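Quick notes on the structure that follows.
Only one protein chain is missing; all other protein chains are in place.
Going by the order they are written in, the chains are A and B; count residues from 1 in each one.
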Amino acid sequence: SRMQIRAMSVDKAPSFSTGNKFQLNDILEAQQFDRDTLTAIFDVAREMEKIEINSPGSQILKGYLMATLFYEPSTRTRLSFESSMKRLGGEVLTTENAREYSSAAKGETLEDTIRTVEGYADIIVMRHFESGAAKRAANTASIPVINAGDGPGQHPTQALLDVYTIERELGKLEGIKVGLVGDLANGRTVRSLAYLLSKYPNVKIYFVSPEVVKMKDDIKMYLTSKGVEWEESADLMEVASTCDVVYQTRIQRERFGERTNDYEKARGKYIVDKAVLGVMQKHAVIMHPLPRLDEITVDVDEDPRAAYFRQAKNGLYIRMALLKLLLVGW
Amino acid sequence: SRMQIRAMSVDKAPSFSTGNKFQLNDILEAQQFDRDTLTAIFDVAREMEKIEINSPGSQILKGYLMATLFYEPSTRTRLSFESSMKRLGGEVLTTENAREYSSAAKGETLEDTIRTVEGYADIIVMRHFESGAAKRAANTASIPVINAGDGPGQHPTQALLDVYTIERELGKLEGIKVGLVGDLANGRTVRSLAYLLSKYPNVKIYFVSPEVVKMKDDIKMYLTSKGVEWEESADLMEVASTCDVVYQTRIQRERFGERTNDYEKARGKYIVDKAVLGVMQKHAVIMHPLPRLDEITVDVDEDPRAAYFRQAKNGLYIRMALLKLLLVGW
Partner (left out) sequence: SRMQIRAMSVDKAPSFSTGNKFQLNDILEAQQFDRDTLTAIFDVAREMEKIEINSPGSQILKGYLMATLFYEPSTRTRLSFESSMKRLGGEVLTTENAREYSSAAKGETLEDTIRTVEGYADIIVMRHFESGAAKRAANTASIPVINAGDGPGQHPTQALLDVYTIERELGKLEGIKVGLVGDLANGRTVRSLAYLLSKYPNVKIYFVSPEVVKMKDDIKMYLTSKGVEWEESADLMEVASTCDVVYQTRIQRERFGERTNDYEKARGKYIVDKAVLGVMQKHAVIMHPLPRLDEITVDVDEDPRAAYFRQAKNGLYIRMALLKLLLVGW
């Protein structure tokens, strides 16, 4: 049966995964990955780059069916997952507005929905508006669940593609200096990234953000407890001239509600433009989780250090890798 | 041509289908099936269970294209059909909100839409908000049409999967006792089920429902005319202790409109809970068409007699069987 095939494939794992250390059942949160697992996933992602370029029509996931349950529309993330599945020969069942169109609208619990959908597919990719929804789904489902973002909670595949991009762009993760810029209070991507970077030695992190959206204390305390150096700065130019990575984020209007004043104050305070590029080192890169409004000016795009569209593309490789790992093993 | 291939395949039908007795052109309403056809469809559904488990990547419907035209969103039913098609190697064109997004919004008739869509696909699965819409589509289309629910009208694949589930769970359909519980006035599933059960000898049906949503006279008269025993009861415990199947349904708020009082009165009157389980026979099963709100308590789920998620899964096998039969024949 399909379940057995999956289990068997895991047996074929390489030697470094003895003891099932690398066995993945679900992808729920950035915290579930240790450094060895990250390295192993990134190795598979590299293979996926080659497959995407050289093997159109790959059949690695032929016969497998992925259900994309999006309770909150997100075309970018959904298309990235669906492309990943199809690039490997798999098939997709999709709903881009499950909140409105599914039985959830009639009051069905998430657990009941999952118990139905798991009968139709081999893996579930879910985006939800409630923190913790992915974990609830995984607790119910007998098939793997990938969290494609659950409200203010987690978005682990974004965290993985961010770290993968740094490694691809710089060639290393040890000893790097990373400036996190923009909305550090509400942005789950920067929080997850800080968390994952703490696994690598001699990393230094700079926080550059407007006063109202500063990085919260939990992450700062966590970094300190792991011996990771960090500092807050109000000087983007100085940080940019020092760092290997400038990770810019969007100030998310939707998080401010009626506090329009706060939003306007925060927005536009730290813009990455040609002047910032001018002080950056030659090998350094600019990243952004996208969508971008005007926090990176368009004239930066053509500079080879603008890595954000390559970063988006890396999402494809990371998701291809995860789908392969969860469905057919290492 | 594709049409000829379909016709030829029908010639390969087994001996019991001489005289084209089992030839299916469209799936429009529960009434179109006689007992022999049901038996034959269920045999194919059993084959489909094996294919789903043992043959990921089946190519039985390779090269065939299904259009799912949903004028009323229903993620569960749509995903079930699309999974069925893809499990057999077929492909899908989908619209989950045809009412708003298609030319229907500009005033195009259903007939014109069908005459266009039939040029793009090999089979149409349609859900519509108007009773009789499926028949109109089938009258127009030169390709098969499956009714995936047309308003208060028919939902024949649900009726088939209900009967199939009883046969799978109990091993027989003759001489069984079935309790239909909940909203019997508005629920098309219980009406269709009562209709189909009348084809089997010595079936007895119990109706258990709040006063405002009692089973209508047409079905009672039909059962009587067919010699099927039935009775109404207000005592769920007694019915549960006697029956082989307790078929619970949701009181559908959307059918009550402004009559909130009637809804509140009806809802919660007959709940299937641990106490009901306690009086049920060991071999008996609980069914429900889903979605479920609180008319079956969650602690019932883990009991092996809770058959409703297996029932949902059977929808996949029934739909796989119908797609195979309509597209490539027996």
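The working rule: a contact is a pair of C-beta atoms (placed from the backbone, for glycine too) under 8 Å apart; a residue touches a chain by one contact, two chains touch by 3 or more.
All of these numbers come straight from a predicted model, not from anything done at the bench.
**Student:** For the chain that's not shown, point to the residue among B:Y64, B:Y206 or B:W330 touching it.
**Tutor:** The single option touching the absent chain is B:Y64.
**Student:** List every residue of subunit A that touches the chain not included in the displayed model.
**Tutor:** Against the left-out chain, subunit A lists 53-58, 73-76, 78-80, 82-83, 86-87, 94, 96-97, 250, 254, 290-293, 298, 309, 312-313, 316.
**Student:** List the subunit B residues touching the unshown chain?
**Tutor:** Where subunit B meets the chain not shown: residues 1-2, 5, 62-65, 67, 91, 93-98, 100-103, 106-108, 112-113, 115-117, 119-122.
Simple rule for what comes next: only the chains that are shown with their structure count from here on.
**Student:** Calculate how many whole Å lie between the centre of subunit A and the centre of subunit B, each centre taken as the average of the chain's C-alpha atoms.
**Tutor:** Going by mean C-alpha positions, subunit A sits 40 Å from subunit B.
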